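The structure under discussion is supplied below as structure tokens; questions concerning it will follow.
Of the protein chains in this complex, one is absent; all others appear in place.
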Amino acid sequence: MSGTPNEACATCPAFNAGHLTRLGIDLSNVDFVVALAGNPNTGKSTVFNALTGLRQHTGNWPGKTVTRAEGGFAYSGKRFKIVDLPGTYSLLSTSADEEVARDFILFGKPDVTVIVVDATRLERNLNLVLQVLEITDKAVLCVNLIDEARRHKMEVDERTLARELGIPVVLAAARQREGIDQLLKSMFEVATGAVVCKPRRVQSIPPAVAKAVDRLTERVAGFFPGLPNARWVAMRLLEGDQRMIDAVESGELNTLLDQAQRPAENQQARVADTV
Amino acid sequence: MNSTFVLIVLLFLLVVLLGFVFWPGKGIVPRMLLARKEKSRAHLEDVLKHAYDCQYRSVACTVESIAGILQTSIGNASQLVTRLESMGLLERDGSALHLTSDGTSYALRIIRIHRLWERYLADETSVREADWHRYAERQEHLLSPADANALAARLSNPQVDPHGDPIPTATGEIPIVPGRLLTALEEGEFGRVVHIEDEPPEIYAQLVAEGLYPGLQLQMIQRRPDYVRFEAEGEEVLLATPLARQVSVTLIPEERRKRGPFATLTAVESGRAVVVTAISRACRGQQRRRIMDLGIVPGTRVTPELDSLTGNPRAYLVRGTLVALRKEQTDQIFVEPDAGVA
Partner (left out) sequence: MSTTDLKNPSSSPTASLLTEANALRWEMGEEYHDSLMEGIYEDAARIADRSVTRSGERRRFNLDRAIDHLVTSKWTGFPFMFLVLAVVFWLTVVGANVPSGLLADLLLDTVHPMLKGAMQSVGSPWWLTGVLIDGAYLAGAWVVSVMLPPMAIFFPMVTLLEDFGYLPRVAFNLDALYRRAGAHGRQALTMTMGFGCNAAGVVATRIIDSPRERLIAIITNNFSLCNGRWPTQILIASIFVGAMVPAHFAGLVAAGGVVVIAVLGVALSLVVSWSLSRSVLRGEASAFSLELPPYRPPRILQTLYTSLIDRTIIVLWRAVVFAVPAGIVIWLVGNVTIDGVTVAEHFVNWSNPFGLLIGLNGVILLAYIIAIPANEIVIPTVLMLTVLTSAINGVGAGAGVMFEADSTVATAEILRGGGWTALTGICLMLFSLLHNPCSTTIFTIYKETGSVKWTALATLLPLGMGFVVCFLVAQGWRLIAGG
């Protein structure tokens, strides 16, 4: 059930759910940080609960998760911290939830961002997915509620999606725990760097605006060479986002750059931590 | 025992009462003193604002004009001027008064807070348009520059206020907004409203009642010495020249023009699919973004699905999702029949 090419190991024991240990609120010695983003009401908290064994409030109405929750789990010998972000429709507006989500995905430097989408409302959900992919290139798409989609006689082709988006795609029904193993596997691969994403960046920006974005992106890249998400920075500056202005002025953006350039080193440090 | 009990209660009440009256910063007396001080500061700031306005409009600022604007006596006004002079904010040049450079930056600071606050009220609150100016007049004397910067940050550093006036930056720069008077628009040309002068309030209210707002697209139909006639959002508007002079516009190039016809989503009957052509600029800030976040952008197909008891709100099918919207919002969403269906 994965869009990534290497499915050879889907049956070997290393990828069974037995490998998952729910750690609840135990967040000591974490190796990797996972962010959980998505539209409201797509099952983020259900995924979160399935992974951590915690009991975040779930329910069928948008807006019930208003605070950020954190939990832990271990998988394949690594310890993960997972953060259930408030559901948002977009990351380009100005509400408090969006700020939390946006800042965490960019400045929190999660090792992998899981974007949970509703399979029956894929088009609307992709709006957020495309925005997240402007920010980070370590992401996994979890197409949740696939059971609902099936009931509605809709079929989601995860291979096409994975190809279009350039990130691993997993079909899931979190409430029934369907697809959770595969999700764990993909998260693990992206977090460890075994799979490298080539995320799609938005292509259809209208020309008048695109020109300005491109120009500023170039300038940003000039100041921060090697910054993986220069275009996102430019987009935020064009919205007048104070957080980004501050990050530019204070040089905080350089910290993003360091991490992007030295992934291997980082990882070693982490392994050493846990030994 | 009973009498001691009563005595204790009475004493306690007395202490509470005294605290209520004299408590530093919170009691009635300290508050009254503070209010008086603030009132005189507000007056001084209003003088500076007026002086800046005169300078901007190139008219003379005098003690008389100050007295007029503050609705106070000449004596009071000249007292205020003397104080501002001694503070180095104002200079006298014969009967005309000028702002010093310190005075100018002080005035810009007040204007910045005023316009930011108006923008805040317009974008994030449901305070009605008629009250914006009044509230901002009060707030401009209360907010510190740091508060103002925090507010600006929260609003993503807006560049213009809801009337189209530029907001001075924290460093005291004030950009010049491009545009020409509505009366200078040639017949047949398309323009976008960039600024509506918000003083005097009565005239401004008339313009608002005619449905004008910054961002509105209009096409000049007829330009005469004493009036102009133009079309906006599918309706013809006739404005007397003095009113039209309060409005500035920029030309809209061909490719940026909104397409008509301007039917609103509200008017669409249930079950009929339509395509969004534009969202009115009168829908701003948070509200506008929320609507777009839900997937309603020009080009989106929308179908009214459910009516509530009063027909407001209604629920619409948008990109496979049911979304409830109030009439106040769907009035601002323009649509055309869905070509694929009609």
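Labels for the chains are A and B, by order of writing; each one numbers its residues from 1.
Quick note on the criterion: contacts are C-beta pairs under 8 Å (C-beta built on N, C-alpha and C of every residue); 3 or more make two chains touch, one makes a residue touch a chain.
Please read all numbers here as calculations on a predicted model, not as lab measurements.
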{"item": "Selected from A:101, A:235 or A:256 as touching the chain missing from the view", "value": "A:235"}
{"item": "Interface residues of chain B (partner: the chain not displayed)", "value": "1, 5, 124-128, 131, 159, 171, 175, 215, 256, 279, 281, 286-287, 289-295, 297-300, 305-310, 312-313, 315, 319, 321-326, 328-329"}
{"item": "Footprint left on chain A by the chain that the document does not show", "value": "40-41, 55, 57-64, 66-67, 90, 92, 95-97, 120, 122-124, 126-127, 129-131, 148, 151-158, 160-161, 164-165, 175, 200, 202-206, 208-210, 212, 215-216, 219-220, 223, 234-235, 237-240, 245, 248-249"}
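In this section, only the chains that are shown with their structure count from here on.
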{"item": "Where chain A and chain B are represented by their mean Cα positions, the distance between them in whole Å", "value": "39"}
{"item": "Residue numbers on chain B that touch chain A, as the complex places them", "value": "152-159, 255-256, 286, 289-290, 292-295, 318-321"}
{"item": "Of all residues in chain A, those that touch chain B in their complex", "value": "89-90, 92-95, 120-124, 127, 208, 239-242, 245"}
